[in-house]
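Of the protein chains in this complex, one is absent; all others appear in place.
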Amino acid sequence: MRDLLVVEDLQQVFKGRKPIYAVDGVSFRLPEEPTILNLVGESGSGKSTIARIILALLRPTAGHVLYKGVDIFTRDRKWKRQFRAEAQAVFQDPYSVYNPVYKVERVLKLVIRKFGLASSAAEARQRMEESLRAVDLRPQEVMGRYPHQLSGGQRQRLMLARVYLMRPRLIIADEPVSMIDAGMRASFLNILLDFRDTYGISTLFITHDLSNAMYLGGEIIVLYQGRIMERGETQGVTKAPLHPYAQLLMSSVPVPDPSRRWEEDVTGLALAEGGPSTSSQRQRCLFAERCPQSMDVCWQARPILRIPDGADMAARHVACYLYQEEQKRG
Amino acid sequence: MLATKSKRLAFVAAMAALFALMACASPVSEPIVIEVTSTPEPMMPAEVELVFGDLPRDETFIVASQAPNNDVWDSFNHYQAATYNNASGYNQLTQEMPFLEWDGVIYPWLAQSWEYDGDGTELTLTITEGVNWNDGMPLTIEDWLFTLQYNADNADKGIAWASFLTDIEWRAEGSNQIVFTLPESNFRFHQNFIGHIAGAWRPVAKHVWEGQDATTFKNPDAIGSGPYRLVSANSDTRTVIWERRDEYWDPERLPAPKYQVWLKRPEADVAVFEWEEGAYDLGRIPFQLMTRMMSANAHIKPLVHQDPCPRGLIFNVMNEPLDDPLFRRALGLLMNRQAVANLANVPSYVTPVLWPNTGEIDERFYDAAAAEEFEVTTFDPEKAVQLLDEAGYALVDGVRLDKSGNPISLDAFYIDIGDPAWTVWSWLLAEQAEKVGIEVNPRLLDIPTFFAQGPNGEFDILFRWFCTRPSDPTAMYDGLHSKYAMPIGERSSGIPGRYRNPELDAIIDQIRTGDPASAATQELFRQAYRIWAEEQPYLSLFGENEGVAFNTQYWTGLEVGQPWVHWGAHFRQMMVWIVPAQ
Amino acid sequence: MVAQETETMEAAEVSGRREAVHYIVRRFGIYLFTLWAAFTVAFFVFRMVPGDPMTILLGQLSRAEGQLDPEEAEVIIAHYREVFGLDEPLYKQYVFYLGNSIFRGLDFGPSFVAYPTPTRDLIVQRLPWTVGIFTTSVLLAWIAGTGLGAVMGWLHQRRLTGLAVAVSTLLQITPVYLVALGLIIYVGFALRWLPPGGPYAAHLQPTWNWEFISSLLRHAILPMLSVMLTLGAGFTLGMRALMISVLGEDYLTFAKAKGVLPLTILKDYALRNALIPQVTGLAIVLGATLNGIFIVEVLFQLPGLGTLFVQAMGLRDFNTMQGIVLFSIFAVLTLTLIVDLALPLLDPRIRKTV
Partner (left out) sequence: MKNARILIGVVMLAVILAVALIGPSVVDRVLFPDESPTSRGSYRPYQLASTAHPIGTDGDGRDGLAVFVSSITPSLAIGLIAGLISTSLGVALGFFAGYAEGRLDTLLRILIDMVLVIPTLPLLLMLAVYIERWDLYKLALILGLFGWAFVARVIRPQVQSLRERSYVDLARLSGENTPEIIFLELLPPLLPYIVYVLSLAVVGAMLAEAGLQIIGLGAGGLPTLGFMIAKGFREGVIGVGLLGQMFLPAGALIVVFLSLNLINTGLDQIFNPRLQTTIEGR
């Protein structure tokens, strides 16, 4: 079966006085059928960088991103145009996503024009109104307004309207609900679920807020300092996290309620700038210094992401020596 | 928070310290102040240090001079071309050779006379005896011989009065004569070092200059022969104070002022008020301001004299159509000289020659018939049109074309020294030229650019002053010699119009060594004048009057009509006439 | 947005000292590079000007001395071309000049405006005048402007403040040379309260007595006033605007609501936050101020670098011109460097952004 999106050994190093490993060897795939994949991690874990790479806004230092089997950084313009039409984004800040000099519906008009979504002005208008209604916005309340005249929730839903209009195959939603009111969140997330079920749109949902991921379900990937710590069914991972880091994360989430906000940095230990800055220093478990169960081996080699030993959790992967019997014994 | 606060304090303190440091380092600069300390043996008792403010006004003569940019206030070295000594008084208050002025009269000074032998190969110079330096030491023939040798030794160092000694031998005869032996007959040898309008060759004191580098020695005490000695020089205020020395060797010509103060006043506007208060006794100031000063202070009167250097235009004959004498004459006819002369600060006059004269043209060198025939001073646009038409410069659609069919366009360069006549000529010419279909672009250049582009021939028309020796217009023709017609872009040391004329070359070669007093040489001059008038490689425009202001409140004695120009080195001669007002 | 800021703060915390060293080294490297580049640009640019000192010299000689013998003229020119190194190819002149400047204690060669005084001596002699006026007037203007601006910002609703703002605006937009001309004409000529030009009375010698000092001060008032008026007006308006914007910030409203005394607010909150941009502003105006001071020097006939530069320009005295340009670049660059390095001390937030 062909995968929709394949991310292979992605690496992104920002060069500087001190190199920053934003993304360090991340691989995952999204299947052909509509799914939701949650990307969770604290700030600095590289999740936004992954989003930008997948959207072809940023070229990775190493690794590949294949969309329907084709490298997204191809030179084929026609293909790229098609890719733009099929992979879309919803960004975190619903204000800065609008150019302040234009009226808000420009974001809709632009894609209609660029991707030829309507053959006449009337059709364009009709499609715009339709998409607005699809995300519970009343066209007359939104059209002709400037961004600062709308509420945060309205602006973010307008983004969804844009996505609706385009009917992409894939949405990369980068912290889409972190800056809108708690009350609006659930309805926003519902729209995403609805997109999946009704239109077959897959979502790569990026958040630092586990409660959102729990609400959405699907699969989850836990990132730490640019590396995947644990991966599996959201249900299973959140209920019984294996990796000490995942456990730390889960312990700080009281109840899976999207209307409550997960306090940021409960761990109080978020590390910025991707931790150690040379590749030799990074040949170990990066969580080791914070890990209550760390062993000598954690400091010596990098644990690989694999199915935990002695567990019958087939879909679960974890990068931790605790679940690698031979290491534990040795 | 505490840490940040202390850092902030540290920063503020550091900035404050920095500024304080800079402020402390800079209250007053250390100006170049020369206090003459070496007291020579036979001098008067040690003086109290004098400053300008303590000088009795009625015993002090104050000169407000103007100086070019290289005004040097701590170096009194007249060898150095780069050192301009006119503003400090050094050139005026120390002395030179016998003096031959434009009226032909010889004024003996440090030397008495010169004499050529019959064939012009030997010159005997008689020097004045009993002269002393302004530090009291005697000036003897030893100093003269030292000076000659010193000049010759430094000939390659670009010092003044050096190159004329090439291939020349000299010896002393007794205690007051020097005999020069010349390699070939030359009746003009003396003019190289005696006959300048200003800046003639002068001796230097052996006891001061011996062993000194002629290019860098500053002669800090301003030792020379003259009736004054240096008291102080201040580079900040550009003020030099001199004191009269009563043991001067020529008591008959001892000037009256006990002190002289020379200072530079760059901005005329500022000076006006000081003039009105009687701060200065003599100085150059624009005539328009002088009028105002005179109405405010009745003691101030203008001394007007002719500037010895008439003004004229040079045509670059390398550029078409300026290579055509007819075209050049047509331009001359378009030039309203009288209008320009009228605009000058002090009413000036139109002159048909380009050498110094005393108002009356020196007929010995001048061909009146040629001037008449070729209309060298006439303003006649109609005649100009006629000449242009005849010469084949067609007028098409109001534009006159040169012989290759291109519209004629000429750049006319000038500099602005604050005298309207120097700038307005080009505009008046442009106006007239436009009427006959020729484009003339007046272009104001700054002085350095002017001096660079002129000699390099990068111009069409150039405004310039013309200076030559008194009673001898050789230089006016010499500069037209073909040997100075360098390609454009190379510096020409003659008149930079690139003029070539074998006929004139032959005449010039004869004039150069001939005695200007002889009838044969004068005939050659008249021939040269005729060629010039017909060809007009340069145009004579006007001779200018110059005004200096003289404050008669404390000193009088200077009059209009005295033979000297009232500024620069001529002041040396005028000084003796100055008498106290009461 | 929130996340980003947290990142930044954390980063600054972690990499602290090493970052600072890196920053200083890097900033110093840029400083040296800029200095060199400016030096090179200045060198070649000045050599491209038409006219060279020698022809000017000849022009002067032929005016002052009447006709100059052409052969003698050639010798004179050849000599000075050698003295000033003008007969060498340009690149050799450059290498020589660069070498001399660095390794022989800023030996810029002989000057032509005051031959044979070396350019370095000449600059050193003129420097105190420029530096004196520059530092004093900039500093006074900055202090007065900042203070006045703070008060005007604090009391920005008063009617009198409106008038003061109008006057400051007028002064700020008036070019320094017009202010200088106005002062020369009105105070110097019409009222005759103060001398309209010159460093001190011409009859004085620099000695530390009262007569000299008072004369010096009297002569310094107008030039410094013209710089201070324009510059100070700029600082005043800048500080006022900063104050108003700082006063509008939420935390100040909060502080007021908490009942903190107005003066404490002024001192502890508003002033402190407005001062940093004001210091940056100081760094930015340095270069422009130097230009202004050069003009003021010329107008007031002060024997500083500006006057010297105009003199040197009039003679195409390359050595002196370059020396002055280099010095002023050096001064402005160094002051900017100092301000840049010092700013992070004032405000750690800047450390990351610079």
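In order of appearance the chains are A, B and C, and numbering begins at 1 in each one.
Keep this in mind: contacts are C-beta pairs under 8 Å (C-beta built on N, C-alpha and C of every residue); 3 or more make two chains touch, one makes a residue touch a chain.
Just so it is clear, the structure is predicted and the values come from calculations on it, not from any experiment.
The chain we do not see here touches A, B, C in the full complex.
Checked against the full complex, the one of B:Lys258, B:Arg443 or B:Arg530 touching the unshown chain is B:Arg443.
From the options B:Asp221, B:Asp411, B:Asp472 or B:Glu544, the residue with contact to the chain not on display is B:Asp411. Interface note for the absent chain: among A:Gln12, A:Ser43 or A:Gln88, the touching residue is A:Gln88. When the omitted chain is restored, the residue from B:Ala339, B:Ile361 or B:Ile488 that touches it is B:Ala339.
Within the complete assembly, residues 52, 55, 57, 81, 84-85, 88-89, 91-93, 96-102, 107, 110-111, 114-115 of subunit A touch the chain that is not shown. Where subunit B meets the missing chain, the touching residues are 267-269, 272-273, 286, 288-289, 291-292, 339-340, 342-343, 411, 416, 418, 420, 423-424, 427-428, 431, 441-446, 448-449.
Panel shows subunit C; residues 30, 33-34, 37-38, 41-42, 45-46, 48-51, 169-170, 172-175, 177-178, 181-182, 185, 189, 234, 237-238, 241-242, 245, 277-278, 280-281, 284-285, 287, 290-291, 294-295, 298-299, 309-310, 313, 321, 324-325, 328-329, 332-333, 336 of it touch the chain omitted from the view.
In the analysis below, only the chains that are shown with their structure count from here on.
Summarising the inter-chain layout, the chain whose CA centre lies farthest from the centre of subunit B is A. One finds 53 Å separating the Cα centroids of subunit A and subunit C. Contact residues on subunit C toward subunit B in their complex (touch as defined above): 49-53, 55-67, 69-80, 83, 112-117, 125-129, 131-132, 135-136, 139, 184, 188-189, 192, 196-206, 211, 216, 301, 303, 310-316, 338, 342, 345-346, 348.
Every residue of subunit B that touches subunit C in the complex is listed here, in rising order: 4, 7-8, 10-11, 14-15, 18-19, 22-23, 25-33, 51-53, 55, 68-75, 80-84, 86, 155-160, 162-164, 192, 196-199, 215-216, 218, 232, 234-239, 261, 263, 266-267, 269-270, 273, 308-309, 446-455, 465, 467-469, 475, 484, 491, 493-494, 568.
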